[in-house]
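As structure tokens, the structure follows; a few thoughts come after it.
One chain of protein is taken out of this complex; the other chains stay put.
Now for subunit A:
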């Protein structure tokens, strides 16, 4: 039993199940295959943003420019696919990832090499990227008829009956989990995040790890920008405004330690599901939809509070059992 309740995601899973049951009783419509698929499709963007953000937070940083990277890549892709319909759309996918990588590398350089506090560095680049998006788009909007169908299909096309954007999100989750758990660079991210000094005496270069984690985060966010505009077939410089906060909230809810060093893809995945269900569930309840943000906020604080409390008591009990206390 200890083994089950001791699992960091235990509280989260229980919360998710309770929510799903509540939703099933009160708003059974939510579980029709169609609306379930739509819910997942429309929340997929948070998979990308949260996974990217998670990698940066584990390394001991934070990135509040992710939504702006998404907007920049979204605008560039919208513009290119409209102006150059003859070029194979597959190319725009690569362009989106490259734009994100460059933005992320810049963040990583400012944080890792120039040693600017992550919050301040990415607050600055947040405006730079959004500003670039505005310049490139000239403030214009792209509407559904301006998107090629092949371009839109990257997100809303179906493979084996499931939207492509969901496949992309699943792929990113799996890649992130393998990267963080089974590769040396991935594990270095945890090492730097948990103790910079130890990393130094172990010969790990912090600046490089920061550069890497921001670059990966940027690449994923760049990809999300293109998939986002393809999904909704609407694009402008202001897309994703405030999404960075949702992504950070998902990370925290999913058990990623805000001071770095801790966090699992599984936890973040469950947190994304939870957030999606809350959003859809509450918006289907008449009168409650205005409470959506307030309820989300309360859930974050309660969940993290429970986490801190259980971590403290299990550690105490653990030490007691082994007689490490007097």
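Here, a residue touches a chain if its C-beta (ideal position, glycine included) is under 8 Å from a C-beta of that chain, and two chains touch if they have at least 3 such contacts; residues count from 1.
As a convention for this text, contacts and distances are computed from a predicted model.
**Student:** Out of "Carbon-monoxide dehydrogenase small subunit", "PqqD family protein", "Sugar ABC transporter ATP-binding protein" or "Spore germination protein", which one is the UniProt protein name for the chain not included here?
**Tutor:** UniProt lists the chain that is not shown as "Sugar ABC transporter ATP-binding protein".
**Student:** Per the definition of touch given earlier, which of A:74, A:193 or A:254 contacts the omitted chain?
**Tutor:** Considering all chains, including the one not shown, the answer is A:193.
**Student:** Which residue, A:35, A:207, A:257 or A:292, contacts the hidden chain when the whole complex is considered?
**Tutor:** A:257
**Student:** Just checking the interface: what residues of subunit A touch the absent partner chain?
**Tutor:** These residues touch the chain not displayed: 178, 181-184, 187, 190-191, 193-195, 197-204, 257, 261-262, 315, 318-319, 322, 324-326.
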